[in-house]
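Have a look at this one before I ask anything.
A single protein chain has been removed from this complex, and every other one stays in its place.
Think of it as A and B in the order they're written, each chain with its own count starting at 1.
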Amino acid sequence: MKGSLAKFWEGDLAWSWRHTPVAVVATVILLVMLVSAFGAGWIAPHNPFDLATIDLMDALKPPVWHQDGTAKYLLGTDSQGRDLLSAIMYGTRVSLLIGLASVILAMLIGIVLGLVSGYVGGRVDALIMRVADVQLSFPAILIALLIDGVARAVVPKDMHEIIAFPVLVGAIALAGWPQYARTVRGSTLVEKNREYVQAARVIGISKPVIMFRHVLPNVLGPVTVLATVHLATAIITEATLSFLGVGVPPTSPSLGTLIRIGNDFLFSGEWWITIFPGVALVLLVLSVNLLGDWLRDALNPRLN
Amino acid sequence: MSNVLELKSLSVEFPTRRGVLKALDEVSFSIAAGEVVGVVGESGAGKSLTGASIIGLLEPPGRICGGEILLEGRRIDQLPDDEMRRIRGREIGAIFQDPLTSLNPLYTVGQQIAETIVTHLPVSWAQARERAIELLEATGIPAARERIDHYPHQFSGGMRQRVVIALALAAEPKLIVADEPTTALDVSIQAQIIELLKRLCREQGTAVMLITHDMGVIAETADRVVVMYAGRVAEVGPVRDVIHAPRHPYTSGLMGSIPSVHQHAERLVQIDGAMPRLNAIPKGCAFNPRCPQVMPRCHLERPELMPAGSSRAACWLHDKENA
Partner (left out) sequence: MNSPSTPLVEVKDAARWFDVSAPWLERMLSRKPKTMLRAVDGVSFTIRRGETLALVGESGCGKSTIARLLVGLYPLTRGSIDFDGQPLEDMNGPNGLAIRRRLQMIFQDPFASLNPRWRVGRIIAEPLLAHTNMTPQEREARVDELLVQVGLHPTDKDRYPHQFSGGQRQRISIARALAVNPEFLVCDEPTSALDVSVQAQVLNIMKDLQRRLGLTYLFISHNLAVVHHVADRVGVMYLGRIVEIADRDALFNTPLHPYTRMLLSAIPDMQGSGRSRTPVAGEVPNPLNPPSGCTFHPRCPFAREQCKQEAPRIVEFNGAQVACHGVEQGWSMVMDQQASHLK
């Protein structure tokens, strides 16, 4: 393991990363957010969901650098007295979890369907691509709203909270898989006619084995770049849905929920309740995007 | 006879993040007016790079780091871009391997040839168009007067290469650099194109630098041949001598490994190993790990081109002092 890590560091990708300041900065920011998000249980100064620790008297405290602020609540508190910094950390975790889960699900669906579509061809290909086309003509938000609405109508009210996450993840994934499918299908069409695939057919390897063991590793390249871009989109989509009130339940707010909650207070002077979660969201999405940009350029075959 | 082209110790390097690679290492040879010189070698030997350096189309980060390129006595390796552009086309014409990418698909054949003529010669568009039709006829394209208004994709592969030749000769250059002009063509077309090139250049007195890996084409077309290996010149000499009495062990190996239709050999001569990569060129003579006649000296000192019969070879076997 150590040997391969050392080899990676020597490799072209790591060299490109080290020499691209934007990528390094983006990675650092992303790492900080990841650590604070998933380590929230240990490093957050407060637990904003533990009702016992919340003091209504501390409500609407401004950030520490204001004259009314205290060091206890670095970024201030909201209308219930919950520490904003901690809420942001937990919120980032929710946003990231949902984002990652949606991307992984979309990747799985998209890669498998794209592979089958490209390799098998014919009517199967036509069918899958038409479904994808139809789906691409609906904006992701609309799809998510639709699925969410249907879920809420069908499922009894007390189950809403439990199914909210899977529904959300499913909705965003469903909106996102056609991109992967199309990309993978395009690459599969090319690889299918390459001679190493023909060689495998001559040897007598079965179709599924050829698809997954020969073609798949060679079509994953563009998928990686797509996934980073999609992650940013997924996070934003979730934030939008939560902002609109149809995303995560308010008991485990994401950054989007926090922004919505704070929105009401924006013009009454307590600007920090919405701005800081907004900044956190921007930082998160920006660093993911910048890393995605770097990755796409770095993976591009270039001379030298 | 004056030399149209002279390369003096031309060196080209490529800075990479793992260090600087010497792609051409003190390459020297000359081409006289009206002469056809073949530059032959295997992949990675540097023959295309030599051609690109002469035309001034060396891709960065590659750069000329030593030596001189003289066109009719004038240095051209350090000219600014716009001067180089004037020379390209007027004094040096180029023919590349793939006719599809050498011609602009958006312009008719006539437009492209006429443009070259008008850019370099003091004639009007109408005159240039007439000249273009003549050139197309000279290159054997039937119904030239109609086809001059066709687009490149309307020609077949062999026809396209004829158009490329017409384009290269349009401004009456002194030198043509042809890089693998027939490799992408069918065998029967290759013969036609080679004949054409030979004839036209002989008629116009144009010198030709013919870059190829195909020894047969060289045998038919060239007067002299330069054999390249690992970015260096291994042997230079009259074509008949180099083919039938090679002086450098690499050239012998190369000639022996070519199958022939005239005699049947059980085994072809085999040079063990492979041409070294640019970042692993051995000390001394680059061929020493594979040479059947290697001597201790070959590992230490790099041989320069020295007289060997009617040719010159970079090989210590021909060092008169040692003999």
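As a convention for this text, a contact is a pair of C-beta atoms (placed from the backbone, for glycine too) under 8 Å apart; a residue touches a chain by one contact, two chains touch by 3 or more.
Here the structure is a predicted model, which is why all the values come from computation and not from measurement.
From the options B:I87, B:V217, B:L278 or B:C298, the residue with contact to the unseen chain in the full assembly is B:V217.
When the whole complex is considered, the residue among A:T53, A:Q198 or A:N263 that touches the unshown chain is A:Q198. Summary of contacts with the chain left out: across B:R17, B:H153 or B:R267, the touching residue is B:R267. Only one of B:L254, B:C285 or B:C298 touches the chain withheld from this view, namely B:L254. Of the listed positions B:L106, B:A126 or B:V187, the one in contact with the omitted chain in the full complex is B:V187. Taking the whole complex into account, subunit B touches the unshown chain at residues 42-43, 156-159, 186-192, 194-195, 213-217, 219-220, 239-240, 243-244, 253-254, 256-262, 264-272, 274-275. Listed by residue number, the positions of subunit A touching the unshown chain are 194-196, 198-205, 214, 217-218.
Following the convention adopted for this analysis, only the chains that are shown with their structure count from here on.
Per-chain Cα centroids separate subunit A from subunit B by 55 Å.
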